[in-house]
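I have a structure here, written as structure tokens, and I will follow up with some questions on it.
Of the protein chains in this complex, all but one are displayed in their positions.
Chain IDs A and B follow the sequence of writing; residue 1 opens each chain.
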Amino acid sequence: MLLIHCPYCAMERPEIEFRHAGEAHVARAPDPSQLDDETWAEFLYFRSNPKGVHAERWRHVHGCGRFFNALRDTVSDRLLVTYKAGEVRPELPPQEHSR
Amino acid sequence: MQYSFLNLVRQGLSGHQDWPAQWRSPEPKTAYDVVVVGAGGHGLATAYYLAKEHGITNVAVLEKGWLGGGNTGRNTTIIRSNYLWEESEAIYEHALRLWETLSRELNYNVMYSPRGVMMLAHNVHDVQVFKRHVHANRLAGIDNEWLSPEEAKAFCPPLNISRQLRYPVLGGALQRRGGVARHDAVAWGYARGADRLGVDIIQNCEVTGIRRDINGAVEGVETTRGTIKAKKVGVVAAGHTSVLMAMASLRMPIESFPLQALVSEPIKPVLPCVVMSNSIHAYISQSDKGELVIGAGTDVYTSYSQTGGLHITTHTLEAIAELFPTFRRLRMMRNWGGIVDVTPDRSPIIGTTPVPGLFVNCGWGTGGFKATPGSGHVFAATIARGEPHPIAAPFSLERFVTGRLIDEAAAAAVAH
Partner (left out) sequence: MSAGAFRTATGGRIDRTHTLRFTFDGRPLQGCAGDTLASALLANGRHLVGRSFKYHRPRGIVTSGSEEPNALVTVVRDGGRTTPNLRATQVELYDGLTAISQNRWPSLTRDLGAINDKLSLMFPAGFYYKTFMGPRFLPENWAWTKVFEPAIRRAAGLGRAPTSADPDRYASRYAHCDVLVAGAGPAGLAAALAAAEAGARVIVADEQSEMGGSLLSASRGAINGVPTAQCAADALAQLAGHARVRLLPRTTVFGYFAQNMAGLAERISDHDPSPDPEGPRERLWQVRARHVVIATGAIERPLVFSNNDRPGIMLAGAALTYLNRYGVTPGQRAVIAGSHDGIYAAALDLAGVGVEVAAVLDTRADPQSAAMAAALDAGLPIRTGTCIVGSRGHLRVSEIMIGAPMADGSIRDAGRIPCDCLLMSGGWTPSVHLFSQSRGKLRFDAAAGVFLPGVSAQSETSAGACGGASGLAAVIESGAAAGRTAAQACGFGLGRARAYRVEGILEATEATGHVNAPRLPQGMAKAFVDFQNDVTSRDLELAAREGFRSIEHIKRYTTTGMATDQGKTSNMNALALVSGTLNTTVPDVGLTTFRQPYTPVTFGTLAGMARGDLFDPIRRTSIDGWAQGKGAAFEDVGTWKRAWYFPRAKEDMHAAVARECRTVRAAVGVFDASTLGKIEVVGPDAAEFLERMYVNAFKALKPGRCRYGILLNEAGFVIDDGVIARLAQDRFHVTTTTGGAASVLNMMEDYLQTEWPDLQVWLTSTTEQWAVIAVQGPRARDVIAPLVDGADVGGEALPHMSVCEAKVAGVPARLFRVSFTGELGFEINVPVGAGRSVWEAVAARVEDAGGCAYGTEAMHVLRAEKGYIIVGQETDGTVIPEDLGLGWAIGKSKADFVGRRSLVRPDMIRTDRKQLVGLLTRGRDVLLDDGAQVTSVAAPAKGTAALGHVTSSYHSSVLGKSIALALVRGGRGLMGQRLHVPMPKGAVEVEVVSPVFYDPKGEKLNG
């Protein structure tokens, strides 16, 4: 069970308080009707699914209820950093990249 | 040397000194007609059928670890074909028919054991969904029958059908031809079969890049053991599909999740069939060795770690202990994890890609083992002909653009 730092509550809580919400920074287009089928499918279904640092969303569903973002290493499952929704993806120190 | 009782006796008398290696360990050649990436069951089956059915023997199967070491050797080996949609019925039934003759086909006893797969219904919605499956399967000529709770108990005596259960068993859908097989034997049998037909199986050879020519078409792969040229490359890498396809600049509609399983200590035979409960997440059978083989649900987050949380295991055992209260004192002997590649509609992707010469077979999620022979068979045909085999055609990447999904998961979703 992971231990996740909620950036809104500013505390680390066990994974079962949270709900995973998929890849982060997959923004919905302001006007989807302008998109062709391929681009829309890309938004709906296609994901980066990296082996390594993954930007993902969590919701503190059994806490403050807020959605936030996290960078997690999908090889070790280690959570590297969490940040609030709307914030840009933080740069990691170089050693985190090389992991 | 053929595997047979006679040869076993002969070898027994001479100390089993003369059994040959089941497959060679060749050095990779510089070029092949086809390179298959991934020596799991699906990849090895692909190579086998390329050689056997299409006469394409100049084939290499590249494996970053040891063959059969991924999901093939980590799953709970459930085999069934009673899926809902016609497209799914076609491919899983195709596979099931191949299972029925696979041991002799490969001259390797894969221990296919059609002991029956029973899926339990715990609420009115389950009952409606499973009955729909039964009717759909009957029309397709696939055996699947509805059992009352009492009939379910007669088929599986340790099952608890008390109405006092939190989610009582309201019945079950039984596919008698469904069952289990020995997972390692499937990988080894296909490996030996492919090897005997001339296929090179190259282990400890990780693909690090996909080479493309100036027109964008595939011309080979970079590996930890050098460059290997091939005009056709088939990626059959399960949980690592996204990583490999990214080497050809392709994004995939796939996410990789940890899936855990566990076994108990071996006990004398007590569970005669496979029992599945999607509603409360319990999947159980008993191996020929006597271990209870139990599958859990996936963790909620994507991962390549091949481990998962303890709470996933405990959740599964809660369900097992309720359905089988006589198993409560038995003990978990070993727990492990695999990486499953999950698509948005829980159906696989088999076919061509936007990159000429690059083929992909992935997205089998939590249930790929059962499809192994069928998957390899239709994927081999797809690679050989350069166009999808009719059974594979509906499982194209294109469906995510048109919206023609084959959604097995949503069909079982619960509301109201």
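The criterion applied here is as follows: a residue touches a chain if its C-beta (ideal position, glycine included) is under 8 Å from a C-beta of that chain, and two chains touch if they have at least 3 such contacts.
Quick caveat, the model's predicted, so the values are computed rather than measured.
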Omitted chain's touching partners, listed by label: A, B
Which residue of B:Ala95, B:Leu159, B:Cys273 or B:Leu317 touches the chain not shown here: B:Leu317
Contact partner of the left-out chain, one of B:His54, B:Lys131, B:Lys153 or B:Arg196: B:Lys131
Per the touch definition above, residue among B:Leu197, B:Ala246 or B:Ala409 touching the missing chain: B:Ala409
Where the unshown chain meets subunit A, residue by residue: 1-3, 14, 19, 21, 27-28, 31-33, 35, 37, 40, 43-44, 57, 59, 61, 65-67, 76-79, 85-86
Absent-chain interface as seen on subunit B, which is shown: 3-5, 7-9, 12-13, 15-17, 19-25, 65-66, 68-69, 73, 86, 100-101, 103-104, 107-109, 111-114, 122-125, 127-136, 138-141, 158, 160, 164-167, 182, 184-185, 188-189, 203, 264-270, 280, 287-290, 305, 307, 309-310, 313-314, 317-322, 325-336, 344, 401-405, 407, 409-411, 413-416
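Note that only the chains that are shown with their structure count from here on.
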Whole-Å gap separating subunit A and subunit B, where each centre is the average of the chain's CA atoms: 29
Complex interface listing, subunit B residues touching subunit A: 240, 242-243, 246, 251-256, 300-305, 307, 309-311, 343-344, 400-402
Sites on subunit A touched by subunit B in the complex: 1-2, 15-16, 19-20, 22-23, 37-38, 41-42, 44-51, 54, 56, 72, 74-77
